[in-house]
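Of the protein chains in this complex, all but one are displayed in their positions.
Let's look at chain A:
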Amino acid sequence: MSAMLELQGVSRVFEKKLDAIEKFARTLGANVSESRVNAVDSASFEVARGEVVGLVGESGCGKSTLGRMVAGLLPVTKGTIRFEGVDVTDARTEAAKAARLRVQMIFQDPMSSLNPRMRVNDIVGEAAVFHGLTTKREMTDYVADLMTKVGLDPSYAQRFPHQFSGGQRQRIGIARALAVQPEFLICDESIAALDVSIQAQVINLFQDLRRDLDLTYLFISHDLGVIEHIADRVVVMYLGRVVEIAPTGELFDGPKHPYTQALLDQVPKLEAGHREYHTIKGEIPSPLNPPPGCHFHPRCPLAGPRCKSEAPRLIHDGPRAVACHLNDGGVA
């Protein structure tokens, strides 16, 4: 398996600079300062061709930012992204533009990512015509074919997005992404807004498309059930850092990082009967002011003195990798 997508030390920093008034206020002694958020802090992993990699974490852990950088929607602050061996880190280069066409993204809320004033025919077909994959004359047939593929009735092609239900709208979003014949799809919480029964339909659709079109996915979700179902490998993030990488089966059967363990423990299970909820204490700290050392140590039941001062490295062991001092000489 050769890596289709390769991330090396990819970081993204968001900075809020002081405006004129704040600068003036500071000269008068006000307590304002520039703020920096390490939204993604040195993420490294690979995605092989044909693989589905799940990216999980709680809100604010940087998983969407990472997805957007891979899609070329956000500039990378540091590190390199390679797509099929070609450096695509700088989104302005020709190589990056060519690669970007093969990487498409499907967003969480189909209503805010579809132009409400365009007909489905144009939403889905526009990009394909622009990139010369079809002609203006043949566009309607091209779109009809795509709509059939994602389970929509092609006779709806002249409708507007608001005339569809949530699940159908998500299918339009998928059809639009598929229109430029991508090989790599980034799904950012693509099913989170859907009802349970519709979710199952869309998950099945993703799996059918993967088989039929030979797609590779980076599947971003906070829902561990969905990830367990669809992913081959899972990358767990916490406060901007990758804390664990493992094949799905091994991760769910034996998580190594205390955060992953806790996260899996929290998932509501269908098993009947009252269950005692064991909870991780506290909440995600503010990324503006992350704790020193291991970001998870204030909530970790196993933390020791070393965790407070030294950030653990991501240590690879075969297909698995974990960033925890427990796996690297202990916490003392």
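Everything that follows uses one rule, which is that contacts are C-beta pairs under 8 Å (C-beta built on N, C-alpha and C of every residue); 3 or more make two chains touch, one makes a residue touch a chain; residues count from 1.
Just so we're on the same page, contacts and distances are computed from a predicted model.
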The complex's invisible chain, by UniProt name, from "Acyl-CoA dehydrogenase", "Transmembrane protein (Alph_Pro_TM)", "Multicopper oxidase domain-containing protein" or "ABC transporter ATP-binding protein": "ABC transporter ATP-binding protein"
Touch with the omitted chain, as defined above, among A:Asn38, A:Ser190 or A:Thr248: A:Thr248
Contacting the left-out chain in the complete assembly, out of A:Met69, A:Val88, A:Ala175 or A:Val226: A:Val226
Full-complex contact with the absent chain, from A:Ser35, A:Ser165 or A:Ser309: A:Ser165
Chain A residues that touch the omitted chain in the full complex: 58-59, 165, 167-168, 195-201, 203-204, 207, 222-230, 248-249, 262-263, 266-280, 283-284
